[in-house]
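Would you mind keeping the following structure in view while I ask a few things?
One protein chain is absent from this view; the other protein chains keep their places.
Just so it is clear, A, B and C label the chains in written order, and each chain counts residues from 1 on its own.
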Amino acid sequence: MAGNSFGTAFRFTTWGESHGPAIGAVVDGVPPRLPLTEADIQHFLDKRKPGQSRFTTQRREPDIVKIQSGVFEGLTTGTPISLVIENQDQRSKDYGDIAAKFRPGHADFTYQAKYGIRDYRGGGRSSARETASRVAAGAVARKVLGSGVTIRGALVQIGPHRIDRSRWDWDQIDANPFFCPDAGTASQWESYLDEVRKSGSSIGAVIEVVASGVPAGWGDPLYDKLDSDLARAMMTINAVKGVEIGDGFAAAELSGEDNADEMRADPAGGVRFLSNHAGGILGGISTGQDIVVRFAVKPTSSILSTRQTVDMNGNETEIVTKGRHDPCVGIRAVPVGEAMIACVLADHLMRHRAQCGG
Amino acid sequence: MAGNSFGTAFRFTTWGESHGPAIGAVVDGVPPRLPLTEADIQHFLDKRKPGQSRFTTQRREPDIVKIQSGVFEGLTTGTPISLVIENQDQRSKDYGDIAAKFRPGHADFTYQAKYGIRDYRGGGRSSARETASRVAAGAVARKVLGSGVTIRGALVQIGPHRIDRSRWDWDQIDANPFFCPDAGTASQWESYLDEVRKSGSSIGAVIEVVASGVPAGWGDPLYDKLDSDLARAMMTINAVKGVEIGDGFAAAELSGEDNADEMRADPAGGVRFLSNHAGGILGGISTGQDIVVRFAVKPTSSILSTRQTVDMNGNETEIVTKGRHDPCVGIRAVPVGEAMIACVLADHLMRHRAQCGG
Amino acid sequence: MAGNSFGTAFRFTTWGESHGPAIGAVVDGVPPRLPLTEADIQHFLDKRKPGQSRFTTQRREPDIVKIQSGVFEGLTTGTPISLVIENQDQRSKDYGDIAAKFRPGHADFTYQAKYGIRDYRGGGRSSARETASRVAAGAVARKVLGSGVTIRGALVQIGPHRIDRSRWDWDQIDANPFFCPDAGTASQWESYLDEVRKSGSSIGAVIEVVASGVPAGWGDPLYDKLDSDLARAMMTINAVKGVEIGDGFAAAELSGEDNADEMRADPAGGVRFLSNHAGGILGGISTGQDIVVRFAVKPTSSILSTRQTVDMNGNETEIVTKGRHDPCVGIRAVPVGEAMIACVLADHLMRHRAQCGG
Partner (left out) sequence: MAGNSFGTAFRFTTWGESHGPAIGAVVDGVPPRLPLTEADIQHFLDKRKPGQSRFTTQRREPDIVKIQSGVFEGLTTGTPISLVIENQDQRSKDYGDIAAKFRPGHADFTYQAKYGIRDYRGGGRSSARETASRVAAGAVARKVLGSGVTIRGALVQIGPHRIDRSRWDWDQIDANPFFCPDAGTASQWESYLDEVRKSGSSIGAVIEVVASGVPAGWGDPLYDKLDSDLARAMMTINAVKGVEIGDGFAAAELSGEDNADEMRADPAGGVRFLSNHAGGILGGISTGQDIVVRFAVKPTSSILSTRQTVDMNGNETEIVTKGRHDPCVGIRAVPVGEAMIACVLADHLMRHRAQCGG
């Protein structure tokens, strides 16, 4: 059933396959009179763009976005914004192997099981290429949120190697090819990932995204809670297997005393919390603190080792996935996670305004 | 904005506050001619019912469900099924303290921030009492799924204490007050939780739910993926802070070789997987393997220790949350998690049928 | 598929059958802090209540509404408002004839064809009894709209007899049993309908509802236009077969010159239209003028004459529908039409606020 849209008040719909002529998104419900240019969107696409270091896929895609509607004389008009990105590097090649066999860990088998057909070229619709459309939609969402809300993501773990949180420095994010906030860890990752890459293997990762400046009051309990929408959003991203808000799974080991974020009066008015175990959300509604979301990305299954599988006829066989792939898809998931969180927040800003004004 | 409904093809809407006259759910989209009685639903409500052991709240609620519509002569008619559960033990008492002060870790502050008003009695709408409505809806969802799909949940961690997975035995689930599948761990939990309870504290937990018998092909990529809907569903449950599918966060540490679930031909026809790191879902679509979902529940913030907070006027103060509460709310979250997963699956069964027939 | 909800930002879901224990509505998304009492709702239910004159069904239903949630100390809290109305006059009788045979012009045949089962008692879910739930939801919607928006309906045609529009007087609406704005026509209808009633027949009608005070700017083109939502809303009411906005079908005979509502500057600021052929909506968005909606109601098929039909086994037979029925169901459709229009407007007030603020 129709499932390629995300959001209610701020809603986007994506389309497109990895090796089709183009991919794109239609963003609907955007408030009018927001300044929006292709350059605003391109800025974020460039962060996600493949081929920027040896640690991401070598597919060459300029990922140039075009606005086809919904903007007039540099301002949004309130009508749908159609964004399109042409596919350019659909390297012509023989797809025979992946056409005939299911790659373990990929969606090949399930798409075939569901639809009885699949566009196997480059993974078709299930390719992470689609996430460029999300990043484009996320750039529009940031315009809706305005400059008061800051959304920043970081890679906090690759394989077994975690950052040292005491060295967290947002300024480091753009200083290494990993969106890593800890310079020391970044250089360790570099040699570690080189090893992974050279061996033709791949590895998982954990991303953390922080949204600052979200006022208290966003989120629609009980089934459109801010955190449930965030969890859903993260889990729609390719290869994501886990999501945490605030302390996440570590909260299971906390006592009620330790977990309760105590409150004090803020001299500047309002409330000040003494801690943020909740990750900025209580009862599905934002508290006004930083919103903290973490998600785990599995290693891509496109590796150079031979794996056992079956073919379209149900016969047992083996497969090696050659081609241009990310040794750690988690890296490029950082701007995608940011974009999805921006979309959830823009949606809830507008949903909140619908019911509660302001 | 309206946010109290869950699901698309199979959809339920809940209503009701902790200390209002009743709570309930309207379940819409139910296929016709399914046998359904109040006893079918009561069976699951009884599993969630408070006051069944000293480890859950001592509030006394018989939680008797009544079917008000949508069933005729013992069969569903395809029209909305209204389920209502009267509240009985709204102990008359002075709510002064929680009316005037925000309990840290509770939704008091955020409901007030969002709506400018809140029904503070027993937590109002944000109380876990609402989850009885979900369990009732889940019982209907199980009817939709039929006997081929089995959904079973277990408590796998309380505080720092995890079960020994090598001793997993589903038959133990109903033999202890924790839904614990490992008899040895259950008895350790008993003494541990007694301690927590007597000290007036509380502790978090992790629940795992397994759905067996789901055929390959359910789920609607890219934004209504089976796993994204499951993650959303878990995160709507009170106090949940993290969700994992399959290996979850542990997948971040896996190599592509280890993570790939290899496939062999099943002598009985179809495909047999050699492992299930994916938790039964690839590309947002079920693989036919067991679907494995885990979620973390934070400790309740209703504890006997004094915590710092502010009152409705913004003045600093302290609060102790007296009353009848669960030392480990994770226990009663087990049947709730099962119910939500049943609802997601029923929805996707029907969604799949809409697009792909069969 | 789930289809018993209406609206997006302001949404209600109804449940219940004609001869079940109760009917009701859950109203979700209601802005917080609106004063709301059962008496506010009862006022409108009393207008729709059966048995108030000899021209409506003699079924005796007090239609007492109870608020079960979402209101605290007289104010809405922003959480779902559950409204329930008990059925009382489900006269115990032998349903044999309508259980076994399909009444021509009723939904008996189509419910059976769709669901393979039906609650035949009093028409089950397809009975106009359900419209009481709509009227209750509409009363809540009026609170959302506030006193600036006035929604008033009138019966403008019964069978071939139309009112004289030059004598339109809103004050007459409550002075006759027909919601007729023209006293002269009302007395003619009285004798005409007496004849219809005594002969055991029935007759159709046309209702007109006018909403005043709606500001310019509500409505979400292109597929959630204000007029398309109004048309949908009217067509969900039992027995409605046609809907018009403004000039409606008469617009087909107009020239472009006659149809264009010219504009002048309003001395009080803003724009003044010289006519209202458009019925207050252009391009799916309100103009600020009166919104004018008309809808046609067919005669009830519950009549004392014998009609040819088939039974559940497909055998040809005849049927006479005895019992308590409305000679002109159009009369009681007036408050129902008003209620649905109130719900559409409340939804669009909130939708507009989401995207455009203010």
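Keep this in mind: a residue touches a chain if its C-beta (ideal position, glycine included) is under 8 Å from a C-beta of that chain, and two chains touch if they have at least 3 such contacts.
Keep in mind that this is a model prediction, so the values were computed, not measured.
Colleague: Looking at the whole complex, which of B:Gly3, B:Gly29, B:Gly159 or B:Pro181 touches the chain that is not displayed?
Modeller: Final answer for the missing-chain contact: B:Gly29.
Colleague: Out of C:Leu34, C:Ala99 or C:Val310, point to the residue that touches the absent chain in the complete complex.
Modeller: Here the residue in touch with the unshown chain is C:Val310.
Colleague: If the hidden chain were put back, which of C:Pro50, C:Gly78 or C:Gly204 would touch it?
Modeller: C:Gly204
Colleague: Just to verify: which one of C:Gly146, C:Gly184 or C:Gly283 makes contact with the chain not shown?
Modeller: C:Gly283
Colleague: Which chain A residues touch the hidden chain?
Modeller: 1-5, 7-11, 13-17, 20-24, 26, 28-29, 32-33, 68-70, 72, 75, 77-82, 114-119, 124-125, 350, 354
Colleague: So which bits of chain B touch the chain we can't see?
Modeller: Residues 8-9, 29-32, 78-79, 221, 350-351, 353-357 of chain B touch the chain absent from view.
Colleague: Please output the residues of chain C touching the missing chain, sorted low to high.
Modeller: Looking at chain C, the ones touching the missing chain are residues 1-6, 8-9, 14, 102, 104-107, 109-111, 113-116, 125-126, 130, 157-160, 196, 201-206, 216-225, 227-236, 241-257, 259-265, 269-271, 274, 277-279, 281-288, 296-303, 305, 307-310, 314-316, 330, 351-352, 354-356.
Definition applied: only the chains that are shown with their structure count from here on.
Colleague: Can you identify the chain nearest the overall CA centroid, using each chain's own CA centroid?
Modeller: Given all protein C-alpha atoms shown, the central chain works out to be B.
Colleague: Report, in whole Å, the distance between the mean C-alpha point of chain A and the mean C-alpha point of chain B.
Modeller: 26
Colleague: Chain A to chain C: how many Å between their CA centres?
Modeller: 46
Colleague: Would you pick out the residues of chain C that each touch at least 2 other chains?
Modeller: Expected reply: 8-9, 29, 32, 78-79, 350, 354.
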